[in-house]
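There's a structure below that I have some questions on.
Here the complex is missing one protein chain, while the rest keep their positions.
Each chain gets a letter, A and B, in the order it is written, and its residues are counted from 1.
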Amino acid sequence: MSGTEDKAAEEGSVMPSRRTVLVLGAAAASTVVTIRPALAQTAGSVLNCEIPVPGPHAAGSHIARDGSLVPPGTPGAAPPLARPLRGEEARMLLRGSTPPGVQPGSSQAYANYIRRLQSGMSGFTCYASLQMPR
Amino acid sequence: MRHSLSLSIGPVAFRVGSAWRAPIDALASLYAGYATPEGGACDFTVRLEPETMWRRWVRPSVAIRGDYILPDAAPLPLGMGLLAAEMGMNLQMALGQKRYLLLHAASVEKDGRALILTGESGAGKSTLAALLGERGWRLMGDEFALLDMATGALRAFPRAISLKNGAISVMEREVIPTRFGPRIENTPKGTIRHLRPQAEAIARMDEPARPALILFPRFGEAAAARGVGQAEVFMRLTQASTNYVALGRAGFGALTGLVGAVPSAAIDYPDTDAALDLVETLWKAAA
Partner (left out) sequence: MAAIRYIADAQEAVTVVELDGLSALFHAPSGITHIVAPPAPEILAALREGPADAAELLRRLRRHYEIEGDALEARLEELAQAGLVRRA
């Protein structure tokens, strides 16, 4: 199985003796794609996952338009959601639409909250599962 | 646990324990004819437990626990206990499988050679694999394909097939009722009904097969097939694998070996008959 690998990894295999053209490309071009772990995609697809907004660490906080947590009563902030978002609802929010039961004026705040989730926060694994290309 | 069942699925042994009897009875009925692990040793344990004491009495709901857990897992109603057991087994594989490169893919076998079907959720790989499994192919699995990193062979993992929504009636027209589990309505993925693979697929679950063709099916467009570059196949398979990154160099060697050795194509299909025709045509071309 490692046949290709060994051959290609031999010293100088990327340095042909014949002169060939090497295009350095434009500054904005991209020549490297890094493989990210895809565990979350399948975990999300095999599991019923949900995202509380906000998570238990910030119970009672409201959500500003940029997704940050603010005290209740902050002008323009969205209230906490009564129940956690299911995967499909979170996906709708991230696409810019409003799932049933969510105030249209608040959906951007919720979408931005989800985008700001970090590893270790409640809902992150679910969020990560929505991020994978499909 | 008060109730439990141990099952061998290909090279993997599970023990499913439950605080309730019903999910275990449903599982035993669905997996009739499967072997129990020799010596009783299991690779993974799934536990179906009451979410909280309070919920247990007021509105029973099943928390999916086990050797590996995800913190965001939401509980399911007790009526979906069988689904919880299935999700629990999937989760153990997705989080804990280290011996095989695990691909989120369906696979079927003919003449010792394996066809791998992979694609996004809803692409129809389960339905296609289930249909092929009734039309002369051996079903190796509808959810996970296990690539043996030492040999490059594919191992069978023929769990019950998870049919969703429209696929249920497609298969109900093909298969005798006794091979189906109960119809489970209103799940997070709509209606689900499980289907036990043919007896031959269960009897031959320990037979590996040599990967021979990789297809990326997509439902909804006019029938078409197009080649996919090796780099794209590699990229897509890394994203279809739960443990590619964790396996390090061994995973890299196994996956590049697979991609380098096996032809592949993306196929569009408007209906299952068209898909089956495409599969047979491409299979002959790959032979």
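As a convention for this text, a contact is a pair of C-beta atoms (placed from the backbone, for glycine too) under 8 Å apart; a residue touches a chain by one contact, two chains touch by 3 or more.
No experiment lies behind these values; they were computed from the predicted model shown.
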Quick one: say which of B:Phe180, B:Phe252, B:Tyr269 or B:Trp283 touches the chain that got left out. B:Phe252
Of A:Ile35, A:Ala64 or A:Leu94, the residue that touches the missing chain is A:Ile35
In the full complex, which bits of chain B touch the chain not displayed? Write them out. 229-231, 233-235, 238, 244-245, 248-249, 252-253, 256, 259-260
Chain A residues touching the omitted chain (full complex): 4-5, 8-9, 11-16, 19-35
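As a working rule, only the chains that are shown with their structure count from here on.
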Averaging only over C-alpha atoms, locate the centres of chain A and chain B and give their separation in whole Å. 25
Could you pull out which chain A residues touch chain B in their complex? 1-2, 4-5, 33, 35-39, 41-43, 45-51, 84, 86-87, 122-126, 132-134
Within the complex, which stretch of chain B touches chain A? 64, 70-74, 76, 87, 90-91, 94-95, 104, 120-121, 143, 152, 187-188, 235, 238-246, 253-254, 256-257, 260-261
